[in-house]
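Inspection log for the structure reproduced underneath, given as structure tokens.
Yeah, one chain of the complex is gone here, protein chain that is, but the others are all in their spots.
Labels run A and B following the written order; every chain starts at residue 1.
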Amino acid sequence: MLQYTIRRLLSLVPVMLIVSIIVFMIVHLTPGNPAFLILGEDASAESVAQLEQQLGLDKPIVVQFFDWLKNIVTGDLGQSVYSSEQVKTIIASHIGPTFSVTLLAIFIILLIAIPVALFAVWQRKTLLDPIFISVSLLGVSIPEFWFAMLLVLGFAVTIPIFPVAGYIPFAEGWFEWLYHLILPAFVLAAVEIGLVARMLRDGMLEAVNQDYTRTARAKGIRESVVLMKHVFSNALIPTATVIGVMIAGLLGGAIIIETMFTIPGMGSLLIDSIHRRDYPVIQGVILFIAAIYVLVNLCVDLLYAFLDPRIRYD
Amino acid sequence: MFKSKRNILAASILVLMTVATLTASLWLPTSPAHIDPSERLLSPSGQHWFGTDHFGRDIFALTIVAARISLLVGIVVAFLATLLGTATGLIAGYYKKADAIVMRIIDGMLAFPALLLALALVAALGGNVKNIIIALTFAFWPVMTRIVRSAVLQVKNIQYIEAAKTTGTSDFVILTRYVLPNALSPIIVQGTFIFAKAILAEAALSFLGLGVNPATPTWGSMLQESQIYISIAPWFSIFPGLAIVITVLSLNMLGDGLRDAFDPHAVKQKRVKKVWPLWRARKTQKQWAREKEQKSVAENEYMGKEV
Partner (left out) sequence: MLEVKDLKAYLDTSTGVVKAVDQVSFTVKAGETVGIVGESGSGKSVLALSLMQLNPTPLTFYPQGEILFEGRNLLGLRERALRKMRGNEISMIFQDPMSSLNPIFKIGNQLIEAIRSHKKMPRHKAEAEAIELLQDVGIPDAERRMHEYPHEFSGGMRQRVMIAIALACRPKLLIADEPTTALDVTIQAQILEMLRTIQNKYGTAILIITHDLGVVARLADRVMVMYSGRIVEEGSTADIFYRTSMPYTWSLLRSIPRLDEAGQDRLIPIQGQPPNLVTPPKGCNFSPRCPFATPECAEIDPALTERRHGHRVACILSEMEFEEQKQLLEAVDRKEVLA
């Protein structure tokens, strides 16, 4: 297990290198002079030259990349062009809301997907099964921003029980925090519930027909124990692989949801920065999200090995 | 492939939608560009089936016309991502040396949530149809590479491919004639899913104001515009959204159906079609079994006479 963990950690090095190249290239893909883009077309030649020097844009591109990479590795993400604050500090102040809303969404997903999948497998021979498939397909086919609009229409406009927007930090009271987040977190979760439940159901249906399930039944243990212990635990292994996809969906969805519900998280920051052409912040946020995603995938792989003893001892 | 009713339904919806949007100018009663300030935000009626927007434009006409961008982006992205993904996947799966390099790059690209990567690229390149297609292709093809690669790895060492190698068949012929056909079903299925995802992503980009030129109606941009009118004109938000859901759902249904159709291991088990009450299923099964038995015995007797 230790060896596996080390090997997996080492494989992150090339991945993060590619990630940083892509993030770096974002600015340089932009048609035209980045300095002009930041300052606007009518900027004076001097201020453009000054900014170019400040951002190191006058050096060859490879040199620029390694300078940039050196800074990143030492933890220096640069300075915002818009507010002159350190990108690090800006990102740090926006982590909380994104973290809250995604965590709550994951909680909702598990809370709904697991019982739904269990129920679907238990009643697998009834008409419930095709209904389940259709609903889960519908779930992944709804754009989250549209679903959010419908929920806002339903629960914030027609029957106003939830706030339409805003974010209260956890420190200012857990109830207010939860109350403001429940709608956005639910929207964020809704799209992924179908995916996770479907994967769990497929995994369980696979396991239900396996020989070891028959062995378990032959022991004379209760069907509910067979399903919960033998079938469910085996279904967790394939399901672990969709956790990565789920987190990607959540991080992507958070960008939209935060914008819609005016939650001051990483997503709002990214969209605002794109509109402001604040490239250092854009790069910083994208790099940060990618790094988180890579770490999550690492954890998923380790979880996978933990769940499946056959991998653990390889 | 079209054995299941579900697949036929999904395919028909998509064809109908494509034909409708391409021939829109021939049959739409009101032009989508027709602005009438006196008809702002009218609710659905006989004249305006889906109501009107804040410029007094007909939402039904707009929704139909907006399908063009969505379907165009979807199909082109699905095609390009499939093409690129298949090529890189074949190379990575077949040549060990290329595998290490290609897969490192793919892993790096997969380190971004797809929407984030697309967003970053569109932000850098600027929003127009061409750039959105580039960005989404870039965001979605790594998945295809992985799928094709694993399909190739599965068939690579099968005897007939070894045999073809020993008789001196060129790699290109082996890849296109022997390896590719075996990877075809996952490619088609994944291609369908990419089509669906691309439509959703394009709508999201437009919704965030990073899509195509605002003058061209798309479902995403319509939804963005409708957002502030949601409490007074909910139809403005509902119909373009429904259009997205129907299109994407059809594609997902088709992909799901195709996966089942291609899967040789799928158990074609008969189901007891009984919804309610669920917990009495056991009893009804017995009744059902009895009926079935009587029927089958009768059938068998009939068959016996025939022979």
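In this section, a residue touches a chain if its C-beta (ideal position, glycine included) is under 8 Å from a C-beta of that chain, and two chains touch if they have at least 3 such contacts.
Treat the numbers as computed from the prediction; the structure is a model and nothing was measured.
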Problem set entry | Residue of A:S47, A:T158 or A:S233 touching the missing chain in the full complex | A:S233
Problem set entry | Touching residue (missing chain; options A:T5, A:S47 or A:T215) | A:T215
Exercise. So that we can see where the missing chain sits, which residues of subunit A does it touch?
Worked result: 125, 209-212, 214-223, 230, 233-234, 237, 307-310, 313
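Note that in this section only the chains that are shown with their structure count from here on.
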Exercise. Which residues of subunit B touch subunit A in the complex?
Worked result: 104-105, 107-109, 111-117, 119-121, 123-126, 196, 200, 203-204, 207-210, 220, 223, 226-227, 230-231, 234, 237-238, 241, 244-245, 248-249, 251-253, 256, 267, 271-275, 278, 281, 285
Seminar exercise, completed: The answer for subunit A against subunit B in the complex is residues 11, 14-19, 21-23, 26-27, 29-31, 123, 125-131, 133, 137-138, 140-146, 149-150, 152-153, 157, 209, 247-249, 251-253, 255-256, 259-260, 270-271, 274-275, 282, 286, 289-290, 293-294, 297
